[in-house]
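Following: one structure in structure tokens, then a few remarks.
Every protein chain but one is kept in place in this view of the complex.
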Amino acid sequence: MLIELPFWPQQASTVAGSVDVLSIFLTLVASFFSFLIFLLIFFFAIRFRRRPGLTATPVPTRLSLEVLWTAVPLGLTAVMFTWGSGLYLHNQQDPPGAMNIYVVGKQWMWTVEHLEGRREIGELHVPAGRPVKLILASQDVIHDFFIPAFRVKQDVVPGRYTTLWFEATRIGSYRLVCAQYCGTRHSGMIGNVVVMEPQDYQNWLANGADDPPAKAGERLFRTFSCAGCHELQATQKGPPLIGMYGKSVRMESGETVAFDDAYIRESILNPNEKVVEGYRPIMPTFRNQLNEDEIFQIIAYIRSLGAGDAKP
Amino acid sequence: MTHANVPENYLNASWGWRSWLLTRDHKRIALLYLISITLFFIVGGFFALLIRLELLTPAGDLVQAETYNKLFTMHGLIMIFFFLIPSIPSVLGNFLIPLMIGARDLAFPKLNLLSWYIYIIGGVFTLAAVVTGGVDTGWTFYTPYSSTYANSNVILTALGIFITGFSSILTGLNFIVTIHKMRAPGLTWLRLPLFIWAHYATSLIMVLGTPVLAISITLILLERSFHSGIFDPKLGGDPLLFQHLFWFYSHPAVYIMILPGMGVVSEIVTCYSRKKIFGYTFVALSSLAIAALGFLVWGHHMFVSGASPFAGMVFSMLSFLVAIPSGIKVFNWTATLYKGSISFDAPMLYALGFIGLFTIGGLTGLFLATLAVDVHVHDTYFVIAHFHYIMVGGAVMAYFGGIHFWWPKITGRLYPEVWARIAALIVFIGFNLTFFPQFLLGYLGMPRRYHAYPEEFQVWNVMSTAGASILGLGYLIPIIYLLWSLRYGRVATENPWNAMGLEWQTPSPPPESNFAATPIVTEEAYSYDIHT
Amino acid sequence: MSNTIVSTRTYLATFVLLLVLLALTIVAAYIPMGRFNWVAAMTISAAKTALIASFFMHLRSSHRLVWIAACAGCFWLALLMILSLTDFWTRGWLLP
Partner (left out) sequence: MTSIPDSRPLTVAASHGVHDHQFDDSAQQQEAATLGMWLFLATEVLFFGGLFTGYTVYRSAYPNAFGEASRHLDLVLGTVNTGVLLLSSFSMAMAVQSAQLGKRWRLLGFLTSTAVLGAVFLAIKFTEYVHKFHEHLVPGSQFVFSGPESQHAQLFFSFYFAMTGLHALHMIIGIVMLAVLMVLTLANTFGPEYHTPIETIGLYWHFVDVIWVFLFPLLYLVSR
């Protein structure tokens, strides 16, 4: 019974193939030069082994050889660099209109918030054939969202949002791991990415038990009395939020800033840093009162208030 | 030679504890380092075996998760800061640099002894941290885990590493001044042995890199005690600032570990091929090129860490440039074998092993410098395999080769040749069996620092653990027979391998003041063609 | 560091010049020049450092090797700063 020896990971995303082709090229170059050196050593070792009647003959240094084994590696590494960085920029560029999913990494679990509803812990259900953009936040230390089968990886840095996108191509369940050491149960911070047919995904999404993040966000919006300043026209102390998502807004300091997730998060935690033009820096900070999940829910709620040109 | 009329040398020049613990003789300080380094090597190696035992099974069943985290942290810290960085410079460098340049001692003998004491004090701090509960932040101390969330002996270990850094600075400073100011007459730069070039380049890195590690550790200590937010994102800090400061030293540190090994290999390959090195100036200058370029590439540790893609492009390009000088060295060593008269003594086996394994280690580094591929293999076992091929396949192989090559000069005794060759082969086989499967594990997506892993990776992990036990055995044999040789080994002549170099013109073991009269150098290095 | 002995007059002149530069850097701070305040402050400090190094620390009459050692520290610091800032100052550039 031949043991099923795993040699190559599954290719289950659009970028997996292109990354593997580059890896195979690098493997070929590496094996070629390794074999070259090993063979030369073996051949010279046998051919010039010390034996009576053979004395070492001096060999003058030949500049042409030195130039050769400087130029050839330079050329090869230039190819590797251009191919590698070109592919990197392409793979990192998320296509417009990708489906947004919010993911929070906290010490030793992943919580996932689908905009249209359903929260998951340690699981990520995605439709096949559609680009998905994950917005990653960390509650505590640096984690790393890594799906080997998709060849995608991105550190989740606390204090800011990082993003990662992929488009799954094959139905099935693929392993999700945390690849940046984050503490005692770092090796337990794993999960599954379940790729489903788009239709099955919609059904799965529909019958979620808990209410969608937008509704949870609205509840938070009320309980923390954000509405008092931002909603009621009469007391309009805070800038209006309806239809603002994605627009670029002029600040008191004169610079224009995109009204996106990062700006919303920054304004919740450090409100007086970038104040909208025409408003005074009177908003209190909610730093230790809202965790990353709740901030995502408030963002989901603000997004549900209609978006400007809908660019997250 | 009966014990009675053994000539006066640095070993029997004076007796008693004080003569060793207060010595200012660079040769005795080298032996003090040799003993302390071997102890740390055994401790670090023991942790490595525990890690490999744990990874025999997919489930984490040998030790708890927290203990496993402490094991790989301690393995990393002890092996890097207490074995690999000091090994060749402090033992072979201290012993041989004055001998090779015809000097009576290093420029600052008192600083040299102080460097050993600082190393020991740093070691005591770190071992104290190990004994009283260990530290579980990984040898990289990434914040905010190390500065806020970890609750193990971070401060004690950080102090240990901070102190040991000064030992490295003092050694580097000593070497630079000695090589500049105390060369024998006629010994111009282009006649220097490549061992000296390699140690000169290493010392530049030690002097210019280590302080930045010292300041990043100081900032962790400050942040951990006052929580003022330097690396804490909640207070406006940026965790990536620590990564930049840390890797600014820690990448050149890997060149501190490998460059001396390259110097040793250049000496061994020329001696056992009875030939001048091929392309002397190229090999010498590529040591300096590695030292200089080594400081520009640290960003390739941070391609997926949230650093900007622009920085990723810059660092990826520079990382490819630093691979070129290493390639030049490998090609020149191989070309040196051509038309030589090669004998396969143990040092030569270690040197040839070094060239082969360092080539694989270097070429796999290209995967990690290529942006698109690094996204997939970063922080996986591919990285572990890459740097162990360089560190264990390269630096440790060269260290063992150098110890064997200069053992007659250091101790006046010859090691048993047959046993040495067997041990070299065992080490080569055990090493490859341990670390080659890890390339596959890495590409398959097994993350590093994992206490438990999915079942389908078990095959490769079992092979790796088997290899580790062979490797462990391979390292024990030399320790045994080298100790044995101190008493029973054949007494060595002045130049048992009739190698070239000023150090081989002194008796074995050399007298306390090295040379009766300062030698005058008239020929180039490795002039094996003139002397058969 | 040869044994050339620098006259007291030179030391005094250097000291006075350093005080003038100190005054200059304070005055320059009060002139609002935006980003150039930082540049001005650094150039004046660099000038003061050059004065101290060449006269007080006898760099002028030292072996050129000492020159290299003196510049090596600053050059490597520049490497650390420039390459770190290629990350911090370019976060929004190539990709959003």
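Letters A, B and C mark the chains as written, and numbering starts fresh at 1 in each.
Definition applied: contacts are C-beta pairs under 8 Å (C-beta built on N, C-alpha and C of every residue); 3 or more make two chains touch, one makes a residue touch a chain.
Quick caveat, the model's predicted, so the values are computed rather than measured.
Chemist: Using the whole complex, pick out the displayed chains that touch the missing one.
Modeler: Checking the complete complex, the chain left out touches A, B, C.
Chemist: Which of these, B:Thr210, B:Gln243 or B:Thr370, touches the one chain of the complex that we don't see?
Modeler: B:Thr210
Chemist: Taking the entire complex into account, which one of B:Ile29, B:Leu50, B:Leu92 or B:Ala107 touches the absent chain?
Modeler: Answering carefully, the residue with contact to the hidden chain is B:Ala107.
Chemist: Mind pulling the chain A residues that touch the left-out chain?
Modeler: These residues of chain A touch the chain that is not shown: 270, 272-273, 281.
Chemist: By the contact definition given up top, give the residues of chain C that touch the hidden chain.
Modeler: 1-6, 8, 11-12, 14-15, 18-19, 22, 25-26, 29-30, 32, 37, 41-42, 44-45, 48-49, 52-53, 55-58, 62-63, 65-66, 69-70, 72-74, 76-77, 80-81, 84-85, 88-89
Chemist: Touching residues of chain B against the unshown chain: what are they?
Modeler: 98, 103-109, 111, 169, 173-174, 176-177, 180-185, 188, 207-212, 214-216, 218-219, 222, 226-230, 234-238, 241, 244-245, 513, 517-518, 520
The rule is short, and it goes like this: only the chains that are shown with their structure count from here on.
Chemist: Which chain pair shares more contacting C-beta pairs: A-C, or B-C?
Modeler: Of A-C and B-C, it is B-C that has more C-beta pairs in contact.
Chemist: Suppose each chain is reduced to the average of its Cα coordinates; what separation in Å results between chain B and chain C?
Modeler: 36
Chemist: On a C-alpha centroid basis, what's the spacing between chain A and chain C, in Å?
Modeler: Averaging C-alpha atoms per chain gives centres 42 Å apart.
Chemist: Can you pull out the residues of chain A that are in contact with at least two other chains?
Modeler: Those would be 89, 92.
Chemist: Multi-chain contacts only, two chains or more: what residues does chain B have there?
Modeler: In chain B, 238, 240, 309, 313 touch at least two other chains.
Chemist: Can you tell me which positions in chain B touch chain C when the two form their complex?
Modeler: Contacts found on chain B: 180, 208, 212, 238, 240-241, 244-245, 248, 295-296, 298-299, 302, 307-311, 313-315.
Chemist: Quick check on the complex: what are the chain C residues that touch chain A?
Modeler: So the residues of chain C in touch with chain A come to 94-95.
Chemist: Under the stated contact criterion, what part of chain A meets chain B in this complex?
Modeler: It is residues 3-9, 18-19, 22-23, 26, 29-30, 33-34, 37-38, 40-41, 44-45, 48-50, 54-59, 61, 65-66, 69-70, 73-74, 77-78, 80-81, 83-85, 87-89, 91-92, 107, 140-142, 144, 146, 148-149, 151-155, 157-160, 162, 175, 177-188, 270, 287 of chain A that touch chain B.
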